[in-house]
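All remarks here apply to the structure that follows.
For this depiction, one protein chain was excluded, whereas all remaining protein chains were kept in their positions.
Showing chain A:
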C-alpha cells in the first residue's frame, strides 16, 4: 500500500502520483494534463522527454520538499527497455495535487542542432579547436587585442591577419540564467538548465557562453570559479561543446 511506502507523504498525494505515472505510461493525455498546474501546462509538456515507445511506469519515491512542495521520482520504460526517470514536484492546489515542475534526472545539458560554425565562417577556428579539446579565442598579433565574438579584422588596430591561440579554459561566472521555458525542441529533456557567461582571464576577460554542468539545484553566484569540460556526448560527427563546472 502507498501508505506504508511513503510514510511522510499524504495518502491522497501518493495515490494521485501513482495514478499520474500510470496515466503517462498509458499515453492518457487527458488525465496527465489534468494533473498539471493549469498556468504551466505548455511549459511542463515541453520540459521532460520520455523514452520512445513508452509503456510502463514505476513510482520510485515521494518525499516532502523543497519548501511546501513534494518531490516524486517515476521511472518510465519504453521500447527496447529504454528508461527515463522524471522528477516531478507537486503542489497542493484547487483541492487536489498538481505538478508544478518536472524534469528528467539525472541533469544533462541540451544538445542542439546549432553546434557548428556560423554561416559566415568567422568562428570556424574556434570550432576546429574544440575538436582538439582546445578553447581557441580570436586574438590580434599586432596589437594584442582579444576579440570575441569573432570579427573579420581587428576592431582595435584593423590588422587583418588574426590568430587563434588556445587559452586556459577557466574563468568566473559573469552572468547566469536558469532557463525553464522550452524555447526549442532540443531543450526538452534537459530543462531547466543553467547558462553561464564566463569571463576568461586568459583571453583579456572576454566572455564566452556555455551550459553549466550539474546546474540543477546549484546555488549559482556571479564571481564563482568555473572550469571547462569538453563534452563529446553528441554523436561523433558533431563538434564537442565547451561545458562549465563550478570549481
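As a convention for this text, contacts are C-beta pairs under 8 Å (C-beta built on N, C-alpha and C of every residue); 3 or more make two chains touch, one makes a residue touch a chain; residues count from 1.
In the analysis below, contacts and distances are computed from a predicted model.
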### Summary
Omitted chain per UniProt, picking from "Transporter", "MaoC family dehydratase N-terminal domain-containing protein", "Betaine reductase" or "Sensor-like histidine kinase SenX3", is "Transporter"
### Query
Touching the left-out chain: which of A:10, A:78, A:110 or A:125?
A:110
### Task
Give the residue, chosen from A:61, A:132, A:177 or A:247, that touches the chain omitted from the document.
A:177
### Task
Pick out the residues on chain A that sit against the missing chain.
39-40, 43, 109-110, 112-118, 123, 148-149, 174-181, 183-184, 186-187, 190, 192-193, 195, 197, 206-211, 221-222, 239, 241
